[in-house]
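The next block holds one structure in the form of structure tokens; read it before the comments.
Excluded from the complex is one protein chain; the other protein chains are retained at their positions.
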Amino acid sequence: MPITRGFRRRRAEPPEGAALPPGQYLTDGFPVLSAGPTPSVPLDRWRLGVSGAVDGERGWSWDEFRALPSESITVDIHCVTSWSKLGTGWQGVSVDALLDGVEPLGAYVMAHSYGGYTTNLPIEDLTDGKAWVAFAYDGAPLEPEHGGPARLLVPHLYLWKSAKWVRELVFMDADEPGFWESLGYHDRGDPWREQRYQGD
Amino acid sequence: MHEDARLDGNAAAGLLSELFTPEATTAVARCAGCGRTGAVGAAEVYADGPGMVLRCPGCEAVLMRFARIRGRLVADLRGVGTLTF
Partner (left out) sequence: MSSAIRATDRIVAWRTATIREVVRETPSATTLVLDVDGWPGHRAGQHVDLRLTAEDGYQATRSYSISSAPEDDAVAVTVERLDDGEVSPYLVDEAQPRDELELRGPVGGWFVWTADQGGPLFLVAGGSGLAPLMSMLRHRARTGSDAEALLLLSARREQDVLFAGELPALGAAVTITYTREAPAGWAGYARRVDRDMLAEAGFERERRPRIFVCGPTGFVEGVARELVALGHDASRIRTERFGATGG
């Protein structure tokens, strides 16, 4: 196969001492990746729910959700298409706060989004300060193209697990593959162990 | 709301040539969701993510999904009822 003279991957230089997961490259933009049209959800009809294999289903309207305690976080994000973005600022409600008083009866969660997207995760990857439902990015309300009004944010896993336009966390007894996982992407997706595909 | 990066089914022509011998963008697909028929070339394509998704321009249901897993093309065509070449 011919090498194209002088062609190279486009990437930004990582800051001194910054570590990227294997196979990742820094980007200075914020690429918009999508599997479908941006859903348009009026806030007065938006709802977030927790259901399935749990003792105590619950749901929140937008106002109820925004009344929950939220926090500002700065995290690195890693996309399986190999771009990474360091030091991104978000504001969101911790998933621990959403699950406060809820007893999970299953070990897996399927996140469902407006528009039909799904992604599955083990429950440990959503709890103990590892995940949020984020409603602001970079100091402003989260734009629809980046998942607004609210998206799941699970920065320690590849970004396809951070379901945009999240509307429901459904707990499951057994793991089931979501949208990309059913094509062969990994059920967990830890970028530091380069878990891109099933079997990695 | 327009989608800045949405493409036409035509953009899937190269990938589809790995799957189908005759030109696939002129094939007529029946959406398994709503029953609408149309040329694959007229489907809506979302190609920026971890894979490529073709959607029915009528009801937005997924017609076909593709991903390259360790270099191998994985195709999910369950959203297409029939394809007529």
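Structure notes:
The chains carry the letters A and B, assigned in the order they are written, with residues numbered from 1 in each.
Note that a contact is a pair of C-beta atoms (placed from the backbone, for glycine too) under 8 Å apart; a residue touches a chain by one contact, two chains touch by 3 or more.
Computed from a predicted model, the values in this text were never measured in an experiment.
Counting the whole complex, the residues of chain B in touch with the unshown chain are 2-11, 13-14, 17-18, 21, 23, 25-26, 39-42, 47.
Where chain A meets the missing chain, the touching residues are 1-10, 29, 32.
Keep this in mind: only the chains that are shown with their structure count from here on.
Taking each chain's centre as the mean of its C-alpha atoms, chain A lies 25 Å from chain B.
Residues 1, 3-6, 44, 46, 48-51, 53, 55, 60, 62, 65-67, 69-70, 74, 76 of chain B touch chain A in their complex.
On the side of chain A, the complex with chain B involves touching residues 31-38, 40, 80-81, 116, 144-145, 160, 179-180, 182-185, 197-198.
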